[in-house]
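Missing here is one protein chain; the remaining ones are kept as they sit in the complex.
For reference, chains read A and B in written order, and residue numbers begin at 1 within each chain.
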Amino acid sequence: MHDIQLDAAGRLRHLITTEGLPAELITRILDTAESFVPEIGAPAKKVPLLRGRAVFNLFFENSTRTRTTFELAAKRLSADVINMDVATSSRTKGEDDLDTLFTLQAMGADVFVIRHPDNGAAARFAANAAPGVAIINAGDGSNAHPTQALLDVFTIRRHRPDFANLSVAIVGDIAHSRVAHSTIHALKTLGATDIRLVGPAAFLPADPSALGVTATTDIAAGLADCDIVMGLRIQRERIAGDVIGDIADYHRDFGLTEANLAHARPDALIMHPGPINRGVEITPEVAYSRQSLILEQVTNGIGIRMAVMAMIAGHRGAEPARPA
Amino acid sequence: MHDIQLDAAGRLRHLITTEGLPAELITRILDTAESFVPEIGAPAKKVPLLRGRAVFNLFFENSTRTRTTFELAAKRLSADVINMDVATSSRTKGEDDLDTLFTLQAMGADVFVIRHPDNGAAARFAANAAPGVAIINAGDGSNAHPTQALLDVFTIRRHRPDFANLSVAIVGDIAHSRVAHSTIHALKTLGATDIRLVGPAAFLPADPSALGVTATTDIAAGLADCDIVMGLRIQRERIAGDVIGDIADYHRDFGLTEANLAHARPDALIMHPGPINRGVEITPEVAYSRQSLILEQVTNGIGIRMAVMAMIAGHRGAEPARPA
Partner (left out) sequence: MHDIQLDAAGRLRHLITTEGLPAELITRILDTAESFVPEIGAPAKKVPLLRGRAVFNLFFENSTRTRTTFELAAKRLSADVINMDVATSSRTKGEDDLDTLFTLQAMGADVFVIRHPDNGAAARFAANAAPGVAIINAGDGSNAHPTQALLDVFTIRRHRPDFANLSVAIVGDIAHSRVAHSTIHALKTLGATDIRLVGPAAFLPADPSALGVTATTDIAAGLADCDIVMGLRIQRERIAGDVIGDIADYHRDFGLTEANLAHARPDALIMHPGPINRGVEITPEVAYSRQSLILEQVTNGIGIRMAVMAMIAGHRGAEPARPA
């Protein structure tokens, strides 16, 4: 994948996935983000790095929250931001998506932030983008969500920078989670060796060892002496019915509750990509506890998105938009 | 309520309601707004007071028009504006609203403009907001709509500055109107003593004297020698059916028509929060007459909203966003 994501000089050209992204590049993104996350007590800064650039939020799947983080990051960089919600109903097939790409880049778009229900959609856009146009994947199917993964490892690095000696438990529906996939790749690349996936069997990947991780259906074992406990958002519709049993059972067996967290280290840090489902995968007491990093993740997410856009948009060559 | 709205130094911190807002503070808002309302013949000015600040229009109830006034005011102050329409259907309970607040302020929001169907929602957001974050109520249930009230008294002050000797008639569904509630409080605070509520019995409050006003179902008596006649927008669904009778009857008995306005002073000024229902609570001839201030109210509304945001946003302390 790095052939699409990097230019000839090895600089970030698109951001599609954390899979195969070199450690030095991830580190450079995190270091850049440090300069964009405001210090405590200081207001956010507006910087002119993308002044005159047009960032298109092209969402083929609704997500007000994710769209807002990119919109805010782009505006803090002084870009012109265009929000386009492309209703699935108005789409017929993939060719139409490419016509949309060609048309919008002909308008002068510099960066596309793309959320799409299909696995691989972002890579397909990147493969067809004009030379000066960058694609940032904001989530494609159950495939990847790289900016979420980068903000996760950024947040961890600020509190537990020694990845080689870190134990991370990821709890929930890992099999269907683009967040989990992207975060596992980023953690591994930065040197983490002890990553445990925890959830009911239907939520665990078929072959954890292929990912370089372990998996268990026993939360006591999965959280034992863990430094970081990362909960995933549960789609209620996946639980209701006969897949898992009822929500109360799931909450008792796999929820981030004080009872379950007693198995982790006393200073374990709690993470979650948000928005939380109170009483399903987490309790509000845990979500807003002193050991929770959940809101800090949100703050850091703006900085990470600013960093990615700033690093990419310096590459713009502005050649005419025309498919090869 | 002033404990929530004011900071320790007595400055505006949030704007939730005009109830209990000190007269000096109301006057300071109106004076500030004077500097933002362009002179006749001059274009609107763009000022950099909120440059780098993020204003979130967080609307739990759809209102394109109100949202637009805040969006335009914030942009004239050079703020970054994020519009978020939160469909009621996607909400389950109040805790989710607070999760939304905590998340968005973690993104770096400085000001929230909130429209919500529930009475008291804005105060609840203010009670839970982080130290550096301000809440502006853009209408909560039938409770309050303070910026509308401030633009009303601002508009009156420009034409009839002697509130102590002013007669104001408010005509329509006062019982269910957040505009009427907020405007009555603002008028009283500025010294108005003669406020008459006019409407069918079902539209009048149970105890007008508790509000320091009088009430009547007789429009001739209510408008007698009035300086200001303020019509309220009528929800058609409240009239149809057996509550009031039909629309033609309502229009004849309580509409701002030339016949009914003959009871007021010959130089009486006409106001309405908009948008008007032609042929229901007002005729277009009256709405666009020389004595109508309705469009001037709209113009002044931008200035008032700029003033409120400018006065509040200087207070930002930018502490980390985390619930107490």
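Here is the rule we go by: a contact is a pair of C-beta atoms (placed from the backbone, for glycine too) under 8 Å apart; a residue touches a chain by one contact, two chains touch by 3 or more.
Note that the coordinates shown come from a computational prediction; the quantities given were computed from them, not determined experimentally.
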item	value
Hidden-chain contact residue, picked from the options A:7, A:24 or A:99	A:99
Touch with the omitted chain, as defined above, among B:13, B:76, B:188 or B:263	B:76
Absent-chain interface as seen on chain B, which is shown	38, 40-46, 64-65, 68-69, 71-72, 75-76, 274-276, 278, 284, 288, 295-296, 298-299, 301-302
Footprint left on chain A by the chain that the document does not show	51-54, 80, 82, 84-86, 95-96, 99-100, 102-104, 106-108, 110, 132, 316-323
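Assume only the chains that are shown with their structure count from here on.
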item	value
Centre-to-centre distance between chain B and chain A (centres being mean Cα positions), rounded to whole Å	41
